[in-house]
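Notes follow once the structure below has been shown.
Heads up, one of the protein chains got dropped from this complex, but the rest are sitting where they should.
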Amino acid sequence: MDFTFNEDQQALRDSVSRFLMVEAAPEKLRDIWQTDAGRSSELRAKLAEQGLTALSVPEAHGGLGMGDVDWALMNQELGYFGIPDSLADTAYLATGLLTALPEAHPVRAAWLPRIADGSARIALGHPVNPWVADAHLADLLLLAHPTEGGTEWHALAPALVQVTPCASIDASRRLATVAWAASDATRIADAAHGQVLADALLNRGALNVSSQLLGLAQRMLDLTVDYAAQRKQFGKPIGAFQAVKHHLADVVTKIEFAKPVLYHAASALARNAPDSAVRASHAKLVCAEAGWFSARKGIQVHGAMGYTWEVDLQMFMKRAWVLDAAWGDRAFHKQRLSDALLNNGALLGPGATFNTLS
Amino acid sequence: MDFTFNEDQQALRDSVSRFLMVEAAPEKLRDIWQTDAGRSSELRAKLAEQGLTALSVPEAHGGLGMGDVDWALMNQELGYFGIPDSLADTAYLATGLLTALPEAHPVRAAWLPRIADGSARIALGHPVNPWVADAHLADLLLLAHPTEGGTEWHALAPALVQVTPCASIDASRRLATVAWAASDATRIADAAHGQVLADALLNRGALNVSSQLLGLAQRMLDLTVDYAAQRKQFGKPIGAFQAVKHHLADVVTKIEFAKPVLYHAASALARNAPDSAVRASHAKLVCAEAGWFSARKGIQVHGAMGYTWEVDLQMFMKRAWVLDAAWGDRAFHKQRLSDALLNNGALLGPGATFNTLS
Amino acid sequence: MNLNYTPAQQAFRAEVRDWLRAHVPAEAFASYDTREGFEQHRRWEATLAEGGWSSVTWPQELGGRGCDLIDWLIFEEEYAAADAPMRVNQNGILLLGPTLMEFGTPEQKARFLPRMARCDDMWAQGWSEPNAGSDMAAISSRALRDGDHYVLNGQKTWSTRAIFANWVFCLFRSDPHSSRHHGLSYLLVPLDAPGITIRPIQALNGKEAFAEIFFDDVRVPVENRLGDEGQGWNVAMATAGFERGLLLRSPARYQRTAQKLMDLYRKHQASADRDPSIREAVLRAWMGAEAYNLASYHTVGRVQRGARIGAEASTNKIFWSELDLDMHETAMRILGPRAELCDDPEVHEWLEGFLFAQAGSIYAGSNEIQRNIIAERLLGLPKN
Partner (left out) sequence: MNLNYTPAQQAFRAEVRDWLRAHVPAEAFASYDTREGFEQHRRWEATLAEGGWSSVTWPQELGGRGCDLIDWLIFEEEYAAADAPMRVNQNGILLLGPTLMEFGTPEQKARFLPRMARCDDMWAQGWSEPNAGSDMAAISSRALRDGDHYVLNGQKTWSTRAIFANWVFCLFRSDPHSSRHHGLSYLLVPLDAPGITIRPIQALNGKEAFAEIFFDDVRVPVENRLGDEGQGWNVAMATAGFERGLLLRSPARYQRTAQKLMDLYRKHQASADRDPSIREAVLRAWMGAEAYNLASYHTVGRVQRGARIGAEASTNKIFWSELDLDMHETAMRILGPRAELCDDPEVHEWLEGFLFAQAGSIYAGSNEIQRNIIAERLLGLPKN
């Protein structure tokens, strides 16, 4: 029993953080987000060079073979630095889906190496989301097709789909509805296996945004602490006022108690534990709350400055707001949690966390 | 349209307040509450002398003929000074019930004058409460008898009932379960009329505790402000710390926005308005919340002192806690509110408050 | 206590309702933070003025109707129920107008009030400065007396819609040796005066909702000063509390939002009920909006009986700003993953309202400042 990260994991995270600090500074992101495509192939290439696109691709396909627990750390950095959806969607979520296909599957074999080397962007259409993120630049789209027997999965080249963009309040987002037709030729998983993939993807997607939300919460806190230390009113930094201190102390508490929930959920998913779904929902709820709460306290402490486009807070705040409802909104996850707790006594009580009593 | 109290109403309230300040000081109440009966006939006699028992008895029976709106003020004082249940139960609730009987009804004629002159205590058994307050000293018990056709009401002399006390966390309370048998001889209202009485009593009971809860909230706030101004830590009064200020400012806001809701509900009840029930539930919910919140902030600001028996805060805090669930707990009132709002669009929107659009 | 409207009040309500029914535009305007939308809203203000509705509580001779505050509440109820456009000259009508009536010379009243009522002039407010936000007494922009003129230098900020306005009312430090709230003067400045530069500030929604105003040796005549020299703080404060407490945010607006929230909830009830906190929040929205309305009627009654509104205005500010935020957050939760789609017709208004609600706990005195005021002035807790 050791619920901590090892030094390698922490070192990798630190190096990614240092890299993004330089390469994903807010002013660069603003420039990128203002382009039509909203994405920079130059930045993507640098991320690939750092190995970020290869993180969870199996070693046999040129990747690093890492898993959900590593991503729980890494994604906090992506959240902290506001890296748009396409990277984690491709390198984490699509990779997870493809890796779960039979080893000999041609789509798996064809695309995992391209993910690892950074040359492919993959977009995902899951029924829980009413839109597809980053469909417009995708080299491949993996799309769910709900049928009576379960959710099939289909792989489509961009030429086979029609992408209609829909604007998000978050300037980093490029969302779209995608029109397409399912056929035998596009199917990569039938209804039975596909449902397993869809369920796993949903939990992974929820953890993906959970960890980004935690990173965002931390970024907004850091920005706000900086502001509170510098901004003076009534002859002293506003951070010296107890009301401001207590706002921000509460943000710390929310973040610190969301982290272990996230890590545990990631571990459950990695182990394919029977309680993966309820743990993922728990993580999503507390991370979303940390993000939302940090946004609220952040703008309050920033005062009118926080209401401006110019101050960086807004970039992260809007992302926190929208990820709150991505990959299952609060109602979705509360319902799952509620159903599980009312029906599964093994989740309750001392000793239940790591399932020793079940 | 004039949603204020006139000078007479305010003057009466002020005089009652001044009277209770002297006669119902906490140390006196502590002595009374520690007796077996928990009541003082001497204090009751003084209250009667002040006219408090006669407030809403019709003038024809020796009373002052006041109504729900006056009680909304008066009951805040009874709450503020922690006057036990028996007074308002008798002089407000039982009086309301008896007054609604046909004018010629012998029970009405016999007991209203005795209420007015302060010589009778009346206890009420309503189905919404699992107990009867102050049954042990009652000269008359008015007890509901639910039947398929509605709720009958019966009047019983103490000799006809068996009273089994049950202890409350609030030392001012004297609760009991009452065993009794309904008979033709005891019936004062049949099922049809009785149901109307039961419904009105429920709303009046809810307003009765609502206004007391507001008074309690204000008392706890006042005690806490006094404490915060006197208690010094770190070289200054703790009331100078922003965290303490903001705790107490929030209590003020809760109280101030509960008051008009209470007054409006009292007026609706007095006018027998069709939305009386939903207005009473709204009042109960916000007044209960003000009481609960003032208790929480009060004990927090009092620090360890607030956790003691010695400091007066506890007397009022416990009363606020228990009245929270008396005459319909929050679930009961939320359900009523929810049903009404979902089914009655006339309650919604600008202009709806005073029903001009319905 | 008499909670029936008089026949006259009922007739007034019917008159308002009929007029609005005949005049409220069928199509929603563009945002008033855009040039096009602002023009639409300005024209609507002119239409209101023609109908005599632009400032119902003003005296008739100044373009108002001399209504009492109950009539004002009725007007606001009908206005909100009709979904009539947002008002864009409220800084003038609600803040400067009453101040002019109290402190203005007869010449100033005649010069400014009728034009304001007709929306010939659109007014911006100029109180905040980069280093004088919550701490407004830290104002440093200066007005140096030069004969019968003041020479203005300095910078104002967070001036709402100033890029579309043609006048601004400001506090300047007229006594260079003064500090804090002493030595300030209240000046009315035309925004086309030489030496003025206006730089828009982009808000959260990307629109230019605010501006900074830079003053570089701007000359204004002494007759543009409202109240006595050095008394600007008192002039500004005299009406600020009352306005902030009562007129700034009429309760009808929140009742309308609560009503729409209930509609939204009913429409999506099956999915919303998966999260029990949503139903709770919808009930609270109704309770909050009703409470705010009742509190307003109660306050209006007290004011009509001669009471002055003091620090209670601060409880109002906290209450409506938190209510607004809660209601819009709840709408976001009900809309779920669609809530981020700004062009979705069901989402658009809620999303804009959600963004705007973020600022409610900050402008007009942050809620932290309001809580200090309540604790110190209502409860008498020590300042330090």
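As written, the chain order gives the labels A, B and C, with residue 1 at the start of each chain.
Please note the rule applied: contacts are C-beta pairs under 8 Å (C-beta built on N, C-alpha and C of every residue); 3 or more make two chains touch, one makes a residue touch a chain.
Everything quoted here is computed from the prediction, not taken from an experiment.
Engineer: In the complete assembly, which of B:21, B:166 or B:181 touches the absent chain?
Structural biologist: Looking across B:21, B:166 or B:181, the contact with the absent chain belongs to B:166.
Engineer: Looking at the whole complex, which of A:32, A:100 or A:352 touches the chain that is not displayed?
Structural biologist: A:352
Engineer: Using the touch definition from the top, which of C:36, C:263, C:280 or C:343 touches the missing chain?
Structural biologist: Of these options, the touching residue for the absent chain is C:280.
Engineer: Taking the entire complex into account, which one of A:121, A:259, A:302 or A:319 touches the absent chain?
Structural biologist: In the full complex, the listed residue that touches the missing chain is A:259.
Engineer: On chain A, what residues meet the omitted chain?
Structural biologist: Where chain A meets the chain not shown: residues 1-6, 69, 221, 225, 228-229, 236-237, 239-240, 242, 244-246, 248-250, 252-253, 256-261, 263-264, 267, 271, 282, 285-286, 334, 337-338, 341-342, 347-354, 356-357.
Engineer: Go through chain C and note every residue touching the omitted chain.
Structural biologist: 275-280
Engineer: In the full complex, which bits of chain B touch the chain not displayed? Write them out.
Structural biologist: Chain B touches the missing chain through residues 128-131, 166-170, 173, 175, 232-234, 238, 241, 243-244, 296, 299-300, 303-304, 306-310, 314, 318, 321-322, 325-326, 329-332, 334-335.
The rule we apply is simple: only the chains that are shown with their structure count from here on.
Engineer: Compute per-chain Cα centres, compare each with the mean of all protein Cα atoms, and return the closest chain.
Structural biologist: C
Engineer: I'd like the Å distance between the centres of chain A and chain C, where a centre is the mean of that chain's Cα atoms.
Structural biologist: Between these chains, centre-to-centre, one finds 40 Å.
Engineer: Could you say which residues in chain A touch two or more other chains, in rising order?
Structural biologist: 241, 243
Engineer: What are the residues of chain C that contact at least two other chains?
Structural biologist: Each of 368, 371 in chain C touches at least two other chains.
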